[in-house]
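Before I ask anything, here is the structure I am working with.
As you look at this complex, bear in mind that one protein chain is not there, while each of the others sits in place.
Labels A and B are assigned to the chains in the order they are written; within every chain, residues are numbered from 1.
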Amino acid sequence: MTGLYTFLWRAWGGVVFLFLLTPLALVILFSFGNSAVTNFPMGGLSFKWYHALFENPYFWGAFYNSLIVSSSVGVISTVCGTMAALALVRMTPKVSMPTMFALAAPVMVPPLVVGLALMVFYVGVGMKLSVYTVILSHLVFTQPFVILIVHARMVGFDYATVESARDLGASPLRAFFTVTMPIVRPSIIGAAFIAMALSLDDFIITFFTISGGNTLPTFIWGMIRTQTDPTINAIATMLIGLTITSSLIAMWVTKYRG
Amino acid sequence: MIEFLRDRRSWLLLPSVAAFTVLFLSPLVYFFIVSFWEVKSFRLRAAFTFDNYIDTYNEYAEVGLWTFGIAALIGVLTSFLAFSFAYVVRFKAGRFGPLLLFGALIALFGGYLAKVYAWKTILGTTGILNTALLALGIIDEPIKALIYNPGTVVVTLTHWLLPLAILPIYGSLRGVQDISLEAARDLGAKPWQVFGGIILPQCKAGLFAAFAFSFLISAGDYVTPRLVGGVSTTMIGNYIESLFGFRFDWPLGSSMAFSTMFCAIAILAVTNFLFFRARSRK
Partner (left out) sequence: MTEESIVQAGRDGDVLVRLHGISKHYGKVVAVEPLDLEIRRGDFLAILGPSGCGKTTLLRTIGGFIAPTTGRVEIAGTDVTRWGPEKRPTNMVFQGYGLFPHMNVRQNIAYGLRIAKFPKAELAGRVERAISLVHLEDLADRSPDALSGGQQQRVALARALVMEPEVLLLDEPLAALDLQLRKTMQEELRRIHSEIGGTFVFVTHDQGEALGLANRIAVMQEGRIVQDGGPEDIYSRPATRFVANFIGDANILVGRRESGRIQLEAGSSFGDEGQDGAVLVVLRPEALSIQGGGAATDLSLSGRVVDRVYLGSLVKYKVVLGDDQIITVHGAVEEDQEQIGLEAEVNVTWSASQYRVLDE
């Protein structure tokens, strides 16, 4: 009896699991198909959509922009976010909780509103839209994740280690780089990869703040609207691969479990 | 406050707070101010008029309600699926738990557009599902109703939001101690009483966060209805976006965006009140 119930619960978990992953699996599967339409039965396997993609100069432009944006966002938001987390963790919860909540607010605002507000603002103050405005825009929603991740690690941090280092003659800065940093480094690296993955995946905010040029998501958007051929599967697969890889690295270095 | 500023560590907050102020707060405030401006012969002009809000109310109230209806449906569906999944992972799946959770984490970073596109290729008239059903001889001609309707939007957005909703709920379920469940049973509680009296109250906050997030994000989405919703599913986001494209009426677009946000927040506040009052009364 309990066996049956357990089985039913697990079966339900399996159904949701499949609902989550099947669409992604199909995108990946059809990117290796050789027919020009994504339907069943799916003919043979080939890399021709990847070849088609790699011969497209616009793809390389978008790829290059995505690389610049996500790596800059990764570095800048990790540095800012880590500094903020270090400051927040030493404050009383009465001060740090509302501050964190406020800094996390951009995540709860629909990207459409954030994107439009930024676009109108940039235009209003006379900034030219480019990949640099995109980088600035991405800081807004990646930084909260860095703060949360590093803060969570720092809450359990034993300050006696830093005090011992100071006691043994290290300057505050030296103590930070020789004691604090090595201990929390996995979390910081993990946060950086999460920030990169989020930046890499963003479409809406990028779309409104880039003007000319493309990143990978806006490139996909253009393709989806004008054509449907498995080249889109190929580029979507690459994007899935990149975001999953960077988040897996993040989980692995932070030893994230659940 | 003075002490707060004198503390050297507080300055570490500066870059973050600066980014927040310059790149989030100021744009939002400026964008809000624009909603009181007007457009004359395709030029933006500073003014102080409520005309945009009146227009929004007159012309888009119905679209807004329809959008909130869809968003609420997505929010409820997503929270329900996320809770049941997190519940299975935490209490029922045993050694399969980590695998299920890992799947949810993978799905978290699948790519937003990639997911919308995936549903387009699955549910399209010549898509994977239809052609598979045809090949299997289950149907004789493609089912056109699979795509370009509100249901497709609900399925697609639920699929995208689900992993994001699973994590906070699972986080709160993980905080439920096993021994507190044993203690409840020891004190005579039946399984459903343990569920309703011990587990559920402890993850209400996570559940509400998941609902609020799904609701807000769906209410502001325009990509999904545009790609898989068809003409019958135009949501408020589509109208807002179009005002910044070829229609060039930023003040109206801004007033629509802020009306949507304020209404969504009001709806969430009411939901929050109803949701948590039930507990405090008990």
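What we mean here is this: a residue touches a chain if its C-beta (ideal position, glycine included) is under 8 Å from a C-beta of that chain, and two chains touch if they have at least 3 such contacts.
The structure presented is a predicted model; accordingly, all values stated were derived computationally and were not measured.
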Shown chains in contact with the undisplayed one are B
Per the touch definition above, residue among B:18, B:47, B:183 or B:269 touching the missing chain: B:183
It is residues of subunit B that touch the chain not shown, namely 177-190, 193, 197-198, 201-202, 279
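Keep this in mind: only the chains that are shown with their structure count from here on.
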For the complex, which residues does subunit A have touching subunit B? 6, 9-10, 12-14, 16-17, 19-21, 23-24, 26-27, 30, 37-41, 79-81, 83-84, 86-88, 90-91, 95, 99, 102-103, 105-106, 108-114, 116-121, 124, 136-137, 139-140, 143, 147, 197, 201-204, 208, 217, 220-221, 224, 228, 232-233, 236-237, 239-240, 243-244, 246-247, 251, 257-258
Using the touch definition up top, name the residues of subunit B that touch subunit A in the complex. 4, 9-17, 19-20, 23-24, 26-28, 30-31, 34, 81, 84-85, 88-89, 92-94, 96, 98, 100-101, 103-115, 117-122, 124, 126-128, 130-132, 135, 159, 162-163, 170, 174, 212-213, 216-217, 219-223, 227, 237, 240-241, 244, 250, 253-254, 257, 261
